[in-house]
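One structure below.
Removed: one protein chain of the complex. Kept in place: all other protein chains.
Lettered A, B and C in written order, each chain numbered from 1.
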Amino acid sequence: MPDPFLLSMRGIVKIFPGVRALDGVDLDVRAGEVHCLLGQNGAGKSTLIKVLAGSHRPDGGEIRWLGEVVGLSSPTAAIAHGIATIYQELDLVDGLTVAENVYLGHEVARGGFVDRREARQRTRDLLARLGHPEISADQEVGRLSAAGKQIVSIARALSHDVKLIVMDEPSAVLDGEEVDNLFRVVRQLTEQGVAVVYISHRLAEIRQIGDRVTVLKDGRTVIVGLSAADTPTSELIELMTGQSVLNTFPARPGVRQDAPVVLDVQGLSRNAEFSDVGFTVRAGEVVGLAGLVGSGRSEILETIYGARRASSGSVAVRGAKLRNGSVGAAVKAGIGLAPEERKSQGLLLMESVTSNISVACLDRFAPGGFVRFGAERSAAADQARALDVRPTGVDRLVRTLSGGNQQKVVLARWLLRECRVLLLDEPTRGVDVGARGEMYALIRRLADDGVAIVVVSSEVEEVLGLADRVLVMREGRVVHEGPADEIDERRVLDLVMEEVAA
Amino acid sequence: MSTVEHAPMSTQTTTTKPNVVARALAHPSVRGLGLVVALGILIIVGLITAGQRFGSLDNALTILRFAAVVGVVSVGMTFVITGGGIDLSVGALVALSSVWATTLATQTMAEDFHWIVMVGCALAVGSGAGLINGLLIAYGRIAPFIATLAMLAAARGLAEIIAQRRTQIVEVDGFLEVFGGDVIGIPVLVIMFALVAVAGWVLLNRTTFGRRTVAVGGNPEAARLAGIKVQRHTVLLYVLLGLACGIAAVMIVARTNTGSSTHGSLLELDTIAAVVIGGTLLSGGRGTIVGTVLGVLIFATLTNVFTLNNLDTSTQAVAKGAIIVAAVLLQQRIAGRSGAS
Amino acid sequence: MSTVEHAPMSTQTTTTKPNVVARALAHPSVRGLGLVVALGILIIVGLITAGQRFGSLDNALTILRFAAVVGVVSVGMTFVITGGGIDLSVGALVALSSVWATTLATQTMAEDFHWIVMVGCALAVGSGAGLINGLLIAYGRIAPFIATLAMLAAARGLAEIIAQRRTQIVEVDGFLEVFGGDVIGIPVLVIMFALVAVAGWVLLNRTTFGRRTVAVGGNPEAARLAGIKVQRHTVLLYVLLGLACGIAAVMIVARTNTGSSTHGSLLELDTIAAVVIGGTLLSGGRGTIVGTVLGVLIFATLTNVFTLNNLDTSTQAVAKGAIIVAAVLLQQRIAGRSGAS
Partner (left out) sequence: TSNEPAAEQDEAADAGSEGPAAADSDAPVESGEPVVIGFSGPEADHGWLAAINDSALAEAERYDDVELRVAEGTNDASLQISQIETFINDGVDAIVLLPTDGAALTDIAIQAMEAGIPVINVDREFSSPFAARTTILGDNYGMGISAGTYACGLIEENDISDPVIAEIAGIDALPLTQDRSEGFADALEECDQEVDNRVAAEFTVESGEAVASNLLQAAPRIDIIWNHDDDQGIGVKAAFDNAGRDEFFFIGGAGSANAMRWIQDGEMEATVLYPPTQAADGIRLARLIAQQNGMSDLVQPEVPRRIVLNAPVVTADNVEEYLPLGFES
């Protein structure tokens, strides 16, 4: 009798120098289902799907595909079987156009010569199917925003003729609208009998799209094929973390009206990206920026930080105006920025966790320019512990950390450096529920210590839950400003899409 | 549903405008605009300072013939650099190929020795050495700089041993007639350069091989995950360059009528300079043949103008340095003008 | 609750042991283990083939004296490469510094001319040229390869002009006594090399400057967003290297008692080779002074062993190529043995 499962993995083991990343993992996937993979940061999700994609060789275990035992020795082999993967880290080639990236490795070609018109056409169709006709097939991928890149990698996966698509946290860089687009596509696929393995830390999404759930913990399978529909979120969280219920958002004490204005942004504009943005942040206040991807929020933060040059407008800290386009000035004034794209903007991949955390405030541990490693290391270790970076041990190379843990390291850097103003761009991207609680608490604690904080997040819920005041952005303009508790998620979405209604 | 349609539309408005520029900028020929200007200025200077002596067709051909050898190797080098590598051994490979081929010719002086054999030998030696480079780098995991540096030393040494430190003078009938001659007034060497350049352009921009080269150089991991055999591809790149060195060797032999272990000395610097000036990223992931050809022409014209004006070598060197810097800065300003961020 | 406690514990127990290895591996000296072995083998070969002639203290000093000049520049080069750059102009800078300083000395032949002035001049010229390199690269945004290639041409040309292509003979009293002499049997040149190496090691591994160099080389954008003044830091790196070239110039002048525009020819290749062989990443972000010093010593010893066995240059070249490859492969195997992925 035929195997009921499209894919079944049994007792998969993967050992890296330093960790048993996978220690006997099982996974069953049926044709036409959306199978969700849950687990804390470092649980082994990405490693598992890399084994499935033929990118990592497993050190043990058995993989059955359509009932046959298969050795997925290389990415080519996996693709040949009809397994396409969207990796957690955007693995695209900046120097190539969108179309070339989509068909990289299986180019539309005749006798070695690329048929560019055909490739372009097919790419347009794919992008349209994903609801993004505006992304040009001839554009260089390097010039796309993080979100744009994610869309391209999804198109890339769809460009293969597949039976199974693996998506590793595709929604991390997407906002609500984008996620809806994605889900629409996923449903189309499943209707055609294609199976989807879906990884995300947003449990709400699991509810929306998931059929069955497999939970990983510390490289082991906790439970296989749980029904997504009738498993309460609290139970999922308990399975993942071992903790029962989490108090997600910390209480808001409310900002004292006499609290001094720390950050004062006025009429800030930058050619195509945003215009006439103005707001103030008081000591102890958390301001949230909500908006669609591409609404220019990252650009605003980077401009305030001096990493981009404003075409007009001003930024002042404690009343003192900052020199335009000077990171040095911003840093001197006590501003810190946790950037959006951890790999390209945040991390020194070849360096240890310690030096990644300490790099922004090295002088503190270096009286007279000579670094005192003891002090540096322990300070870094404290932050790492506070954010529960796993595996512990601040000497391991950041390269070997899981995506979420890398994100925690970036954040830890800015928490360690005592700033007056903290700009956080997608701080919880790819961070698991457990650690999010910790982060929210930490951010609030900093605020209570008098730090002025600006948070950009694509999760409206997060913005509303965390911030005292929210700014809603659309197409680079502030369309609403007000206390967070006087506005709800639905209203924000309406604002974001307003001209649609009109 | 409608929202799904519209939301992206809205972003479009913000993105498209910069995108047009972006796309235009991405196009090599425009990135090369600065070079065209630089070359133009150089030509004008030449005409002003040396007048007809510079403007004559003869002189143009002299420049082109001079550029041809460096040009052929530079085209090959463009691939290796775009693919994320570097090759310091090109000069030595040219020397080795030239010596090997010519000693073969001079030793087997049998009547029935056809020049085709000699050419074949040169190409084979070049590709062979390139293959070794590629294997050391792709499978031996030796840094390209080091592997090819080792090859540089070894190949020159071997060339000297083979040639017993003598300059091999070629008397293969037919050879010079073919490669030394010209077709409708255009020297064969120049034609060879043109063919290699065109072939290189097509290969890089229109074939899967070329696109994969960019991927391998730009993001090897992504290339690997896309199912590209990165190691094998890398080897091919170095073989390709080795082949180009073989061709260049044939051209030098035709030019100087000799094979010598001193041929192509410092060729590595000239070619890499031409390629990088041309706009190919030394770190890999972006390459332009048009730019490379322009780079080669600029350097060749520069030398010619210097000679016509009877500058002494020292002054030439200083001027050359200054001009390189000026050219690159000019290039950036023009790119900047076109609105790059 | 208890589970929360245990989860990390469990991973910890599995991780800590291997971590030691990982940490150890990260440590340069161990990455350099292969080099030590290679050097050891080389020494054994030397002893077998040349016996006492190789083993003598005199010969050891000869090797060190020869290594000193290349060594000093290589230490500086390690910083530039670790910081994500490259400098092809070092040889030319040494030549320029030596010529400038010595012409100054020979022309202003006043009695009251103190050798300190000459030394100061050499250092100033070196640093100055380095500053120009740095500015062109950091603020002019010219690719390091191109900027320093231009400087290479310009500096050599200028050196020739200043020296009028004559070798400048130094007759500054005191100078040779100081730099030509030795302290308790150890030549001053060797001592200078040792001091530079130690200073370099401390600077790279123990100071914020060193740590920032690594950051700038590893991920410039991240470094910039972390508040490091990347451009200014880059300039400093090239000034540092320029200074090293100045010191090297003084050493060559002391060694040859002359300043000449031909000094330090191909020094760029020797130094970069030594640095990269040593284990510093050519792409930046990781550097090791220990490795560099070992690399320099290996090349110096190699040459010495060749000379003692009076090999002809051709054979030397071939052997050198083979040995470089062997050394790197050996190094990898050993690193691999210790369990790096």
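Assume a residue touches a chain if its C-beta (ideal position, glycine included) is under 8 Å from a C-beta of that chain, and two chains touch if they have at least 3 such contacts.
Everything quoted here is computed from the prediction, not taken from an experiment.
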item	value
In the full complex, displayed partners of the excluded chain	B, C
Contacting the left-out chain in the complete assembly, out of C:87, C:160 or C:268	C:160
Omitted-chain contact residue, chosen from B:207, B:231 or B:265	B:265
Touching residue (missing chain; options B:116, B:169, B:186 or B:199)	B:169
Contact with the hidden chain (one of C:261, C:292 or C:331)	C:261
Interface residues of chain B (partner: the chain not displayed)	50, 53, 56, 58-59, 62, 65-66, 156, 160, 163, 165-167, 169, 180, 252, 255-258, 260-265, 303-304, 307-308, 310, 312-314
Residues in chain C touching the chain absent from view	53, 56, 58-59, 62-63, 65-66, 69, 156, 160, 165-167, 169, 180, 252, 255-258, 260-263, 265-266, 303-304, 307-308, 310, 312-314, 316
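Definition applied: only the chains that are shown with their structure count from here on.
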item	value
Between chain B and chain C, centroid-to-centroid distance (C-alpha), Å	30
Rounded Å distance between chain A and chain C, as computed from the means of their C-alpha atoms	42
Multi-chain contact sites of chain A, meaning residues that touch two or more partners	none
For chain C, residues that touch 2 or more chains besides their own	none
Touching residues on chain A, where the partner in the complex is chain C	16-20, 42, 217-218, 241-243, 305, 307, 327-328, 331, 337, 339, 344-352, 355, 359-360, 362-363, 366, 369-371, 388, 390-393, 395-397, 413
Residue ranges of chain C in contact with chain B within the complex	88, 136, 140-143, 145-147, 149-158, 160-161, 165, 269, 272-273, 276-277, 282-283, 313-322, 324-325, 328-329, 332
Touching residues (chain side chain A, partner chain B) in the complex	53, 55, 74-76, 79, 85, 87, 91-97, 100, 104-107, 109, 112-114, 116, 131-134, 136, 138-140, 143, 177, 180-181, 184, 272-273, 292-294, 296, 474-476, 497, 499-500
